[in-house]
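Note that this complex is displayed minus one protein chain, with the remaining chains in position.
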């Protein structure tokens, strides 16, 4: 009898624990302050981003006071981890706006993990932004030689791998012809030099450094042909946030576009911004091609990303990417 | 019983010699090409970078953040794990009933839980503390249970025959006797907690701590050297905290050390 009572007590404890746990899952609310000039629903923005060149406009907007001019307070961008953990930050309300690549964003929405809206574009692949590198003296001279080789990408099942699959297809190869390996970008250069992989998918400034230091050779541009001008990443908010804070989103968009225009027209501004949130020094920054900044989200191009994802079985069915583009206009 | 070398001096000297020899070996491994310098920086390069980091205005606050998260996390772990260990260790039926759950949870890597924790917690420090508690509870819990099992049954029986209740036996015999075990558990937990603090910062995002410093360093082609240098700092932090623990343990358990004639 006492055994039963004990059992009941234990399950009661478990239930309480679960209830507490569930209560913790509510997600953060948004505190709104109405006492501001533009009638913004929320003036303080937590922006999460990866420390990549493509997020320079956020730093520029902070430094030049573009956010402030719109009535927004953005102190310091939060550096996020990529993938599921970063997405969880946005979905749980720790972040209001998050920089993310489109493949992750589309996967999240398509798999029902969260509802997201794209409120701005960060980066579109332009020639010179990314490169497929091989070791000095490697027999690999073109994509056709990739058969049976190991290709390093920074993240499995993401932009890099998707672009590779498309490139392989254009060259008459399939996913079965290569082995993908995950490597963080800073480790690729050394790993390539020590034969841990045959081909490395690298962005700038990593590929330039690999070339100048180890004599690594560029075999191909990963974004070419069907993936030319491929949209890489954008800024996301949750659907819920977008609905509740249309004016804040519009203010963010205006500041972002202004900062992106600065980044496009004056690369010196980007070079000055980079050391503030990355460990890319000025000298390395000057080597970079940049030029992938973009001010508009292009629905047709975004749909191309989703279609490629369906073609290469990232998604089970066709996905309508236009549903993710934020269209709410606040005036 | 040999003379106990008490002079801290010699421990320091020996330790320094040991470290220097180790560093020379590591440097030689790089210079002789056993470890490719293309893939991993030379020991000397790492050390120079690690020293230079002190001048980096972002770095020391990061170290402080990691330390605070670590300390809070470890304190929370001790508060949770020691009483739980005492309960499970002294009431075997509960331990047996919960064992499937604890043994199931224990090998689940906290690294895998970080995305889920990121979703549950809306505060980063809370999340860090929670991850630390999850991962470093186990060494304390297990050591406490083992420690209680190792208590001298004669002492317990003696007290019991004098009419002391189970709680008194627990507090007067079992706890003091298991204390060195628990202390070892806490010391192991302390290093696990440090690893978790850095890993959560690294994989869970945020702008503070050694982990985020490493995350930002990944943006640079020279990142590897910076990452290893920051890791060296994590190791130093572990070295210092462990030293503090050992020192405290020796003071508190002097009676135990003398009783068993420990060779230190």
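The chains carry the letters A and B, assigned in the order they are written, with residues numbered from 1 in each.
The rule we apply is simple: contacts are C-beta pairs under 8 Å (C-beta built on N, C-alpha and C of every residue); 3 or more make two chains touch, one makes a residue touch a chain.
Here is the rule we go by: contacts and distances are computed from a predicted model.
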Identity of the absent chain, which is to be given by its UniProt protein name, from "YIEGIA protein", "ABC transporter permease", "Carboxyltransferase domain-containing protein" or "FMN reductase": "ABC transporter permease"
Contacting the left-out chain in the complete assembly, out of A:46, A:107 or A:227: A:107
Identified contact with the non-displayed chain, of B:28, B:108, B:171 or B:248: B:108
Contact with the hidden chain (one of B:131, B:188 or B:216): B:188
From B:35, B:48 or B:80, residue that would touch the chain that is not displayed: B:35
Which of A:155, A:171 or A:298 contacts the chain that the document leaves out: A:155
Touching residues on chain B - with respect to the absent chain: 1, 5, 10-11, 14-19, 22, 34-36, 39-40, 96-101, 103-113, 115-116, 119, 138-139, 142-143, 146, 149-150, 152-154, 180-181, 184, 187-188, 191, 194-195, 198-199, 202-203, 214, 224, 227-228, 230-231, 234-239, 241-243, 256, 260-264
Absent chain, residues of chain A that touch it: 7, 10-11, 14-15, 18-19, 21-22, 25, 83-84, 87-88, 91, 104, 107-108, 111-114, 155-158, 179-183, 187, 190-191, 194-196, 314
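One rule holds for everything that comes next: only the chains that are shown with their structure count from here on.
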Complex interface listing, chain A residues touching chain B: 10, 21, 24-25, 27-28, 48, 50-52, 76-81, 83-89, 91-94, 184-187, 189-191, 193-194, 196, 205-206, 208-210, 213-214, 277-281, 284
Residues of chain B defined as touching chain A within the complex: 36, 38-40, 97, 114-116, 118-124, 202-207, 212, 215-224, 226-227
